[in-house]
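Shown here: the complex without one of its protein chains, the others still in place.
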Amino acid sequence: MGAVLEVKDMGIRFGGLVALDGVNIDVPEWEIVGLIGPNGAGKTTLFNCVMGLYQPNNGTVQYRGRDISLLPTHRKVALGIGRTWQNIGLVRELSVLENLLLAQHPRIRYGALAAIFGSPSTFLEERRLRANAMEVLDFLGLAHLADSKLDGLPYGTLKLIEIGTVLATDPDVVLLDEPSSGMGPDEAHAFGERLIRLRQELNLTVLMIEHHVPLVTEVCDYVYVLNFGKVLTHGKPKEVQRHPEVIAAYLGGDVEADTSEEPADATS
Amino acid sequence: MSAGAETLQAPVATPDASGRWRPSTQGWVARGLVATILVGLLLLWILPSKNLAADRISNAVIFAIIGLSLNIVMGYTGQVSLGHHAFVGIGAFASAYYVTEKAHCTEASCSMPAFFTGVFIAIAIGAISAGILGLIALRIKGLYLALITLTYGFVAVNSIFEIQFLTRGGSGMPAPRPEEFASDRSYMFLCIAILGLLLFIDWRLVSSKVGRAILAVKHSESVAATYAVNVTNYKVFAFMLSGAFAGLAGALFAHRRTIVVGVDFTFQIALLWVLMVVVGGLGKRLGVVIGSMFFALFPFLVTKIGPLDHFIRNTMERDPDEFTLVMGPLLALLTLVQFKGGIAEQISPITRWLSGQRFSMHPEGHKPKEPGGLKKKLRGKENTGSATAANAAASSASSPSGNPDTSGAGAEPAAESSGSIEAKLRKGVK
Partner (left out) sequence: MRTGIVTGVLAALIAIVLLAGQNVESGPNPFVVVGIVNGAVFGLVALGLVIVYKGTRVFNFAQAEFGTIAAYLLFVSLEKWDLPYAAGVVVALVLTVVLGLGMERIFIRPLLNAPRVTLLVGTIAMSLLAIGLEILIFKIEPENLRPIISSAKANGDPAGLKIFDSIVSPQSLLTIGVLVALGIILAYFFSRTDLGLAVLATSQDAFATRVVGIGVERMSMFIWGSAAFFGAVAGILFVPTIGLLVPGVMTSNVLIPAFAGAVLGGMTSLPGAFVGGIVIGLVQALAAWAGGHYTFGVDQAGVPEIIGSIIPGIEQVTVLLVLLVVLLARPQGLLGRET
């Protein structure tokens, strides 16, 4: 079973700070792979390198055996790599529905000029996109919010809408950055169940940064532990949880501090 | 599925949870009537206009087109162009140059094909010159880009508009109209028709993938890229479209005056255009059109008030035009400080109602009540603050080379929507 996404020897420096150093990660088909580690370990930086938002100093990213390291971000997304943000990657200038329309961008079948001159095909296509978007919103139980603005919606709802938008990009593999942040334990548990069901129904492969340890042990098939920009260890969640270095570096540390920003971002 | 949805879904009270609210048949009829009356009043005012009045309306319509052009840059991409007089002026000279020098038109004879070719050349040249600015805007953003546009405007005035063969120096380049549009009245209808077309284009822009992509780029280039938006293409496209509008406005301006002189395009007028768009309401086409036309018609409106007209002309011995330069900035400052969102915000209860929503005086439209009153208040306060200007531009303002790394990976969207107190404070001091 080949890996959908393979990260090989990824390394990046910001000035003198080595944020990532020789990171190797395999995300096999249909698995939910967890990425854990203390704050500043370089998890979000890794996502940014994979997506091409940062230019890594060395290392490659392979998608289904194809080297995509040099593709610009938008091409990677069009290939089927979706990504959510630690702090919600929604466009607040747009309504909930419009965010879902935006997310379908790579699959829209009309050109920019046809759009602005009002070619009839754009109206038809927009109707189709709208139907798709409503379907996704229904799926998430958010249909009643379609016309709302984002401002004023609760954090958990925004997180859920973001999951909706990343699904609307029609991904093959999704990178989720702390999807359960801002959720209580019950909500996080429900989210885990939802994620497993999503994987079932949409054939998703998932790479997920997560701090909620119960959620990780519940849903992840495999876990990588990142510490100081390096892979500390990897294995099944239960094995990793027992690993003494992990306990020292992460689980024994300040788990509560998970809402703060990644220092790796701050250095940019 | 539904079990999870209920647990995760926030406790938002929605009386109309079954779907989106739509007015009844009577409601639609009422809206249709009101709209007809409004349009009718407008037509009653415009249709009988002749000569001077028609010429003024043409001028106002051209201002509205310039407003729409600037709105694309300022409202949609979130950047500021202080050099729009360059694009408008280049369009004006390009069209005049073609019609006079290449098509050899004179005041007496100018064919329709020659005229429209000139207009299309103006559009193309406007788009190209603004496209170059768009390429620069890929690297330089916010305040620094505003500075570049201002400088570009000065260069245009001092350099491009001084090129002898293009502008004939101070004497100006003739820009005759074709016979069909020789009268001010027919020319007014041409301008109005073009404005209608551009409003349609602007509407399709916003309600298609193009507008969504451009707004996403404004919000955060990184986030836009993760929705597969080609940031480079859409940014340059937005600038080119703005330049095309500006070039078209320039051509209309040239043929309205039938002669183009470089001194028509000063940095003061470019700054005034920026302010009229702000007063109209950034990102809102109807507000922008109303604001622009108001700025254009202001000197005319002043003279309509007898005593004021007498005071200005006789007591102060000043031209009413000169008051625009004082009134415009004052209105803009008032908009920034007091009436955020400009005219568009003020008329939004009516426009929203006409578009088939419930009537509500609330700036965000009718909304179900939500828990967390204080949080909401905080949020509301913060949102209106951003209504006048671009978040994306603001956040990248301090770094001229806003590469994707600095412009939003990770941390940026947080401050925008997380709603936590810390984020609020952090945003406040940015």
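A and B label the chains in the order they appear, each numbered from 1.
Methods note: contacts are C-beta pairs under 8 Å (C-beta built on N, C-alpha and C of every residue); 3 or more make two chains touch, one makes a residue touch a chain.
Quick caveat, the model's predicted, so the values are computed rather than measured.
> Under the definition given at the start, what are the shown partners of the omitted chain?
It touches the following shown chains in the full complex: B.
> Looking beyond the chains shown, say which of B:Ile46, B:Ala182, B:Leu286 or B:Leu336 touches the absent one.
B:Leu336
> Considering the complete complex, identify which of B:Val29, B:Met112 or B:Ile163 is in touch with the unshown chain.
B:Ile163
> For the chain left off this view, which of B:Glu107, B:Asp309 or B:Glu322 is in contact with it?
For the chain that is not drawn, the touching residue is B:Glu322.
> For the chain not shown, which residue from B:Ile136, B:Ala182, B:Leu199 or B:Leu297 touches it across the whole complex?
Reading the full complex, the residue touching the unseen chain is B:Ile136.
> In the complete assembly, which of B:Leu150, B:Ala238, B:Ala251 or B:Ala344 touches the absent chain?
Candidates B:Leu150, B:Ala238, B:Ala251 or B:Ala344; residue touching the omitted chain: B:Leu150.
> Name every residue on chain B in touch with the hidden partner chain.
So the residues of chain B touching the missing chain come out as 78, 80, 82, 136, 139-140, 142-144, 146-148, 150-152, 154-155, 157-159, 162-163, 267-268, 271-272, 274-275, 278, 316, 318, 322-326, 328-330, 332-333, 336-337, 385-386, 388-391, 393-394, 397-401, 425-426, 428-429.
Note that only the chains that are shown with their structure count from here on.
> Which integer distance in Å separates the CA centroid of chain A from that of chain B?
Taking the average C-alpha coordinate of chain A and of chain B, the gap between them is 36 Å.
> Flag every residue of chain A that touches chain B in the complex, lowest number first.
Touch residues, chain A against chain B: 44, 48, 51-54, 72-75, 77-78, 82-83, 85-94, 98, 101-103, 105-106, 108, 110, 112, 115-118, 122, 126, 139-158, 160, 165, 169, 177, 182-183, 186-187, 190-191, 193-194, 197, 259, 261-262, 264-266, 268.
> Which bits of chain B are touching chain A when the two form their complex?
Those in contact with chain A are residues 1-10, 12, 14, 16-20, 200-201, 204-205, 207-210, 212-213, 215-216, 218-220, 222-231, 237, 241, 283, 364, 367, 370, 372, 376, 379-380, 383, 391, 404-406, 409-420.
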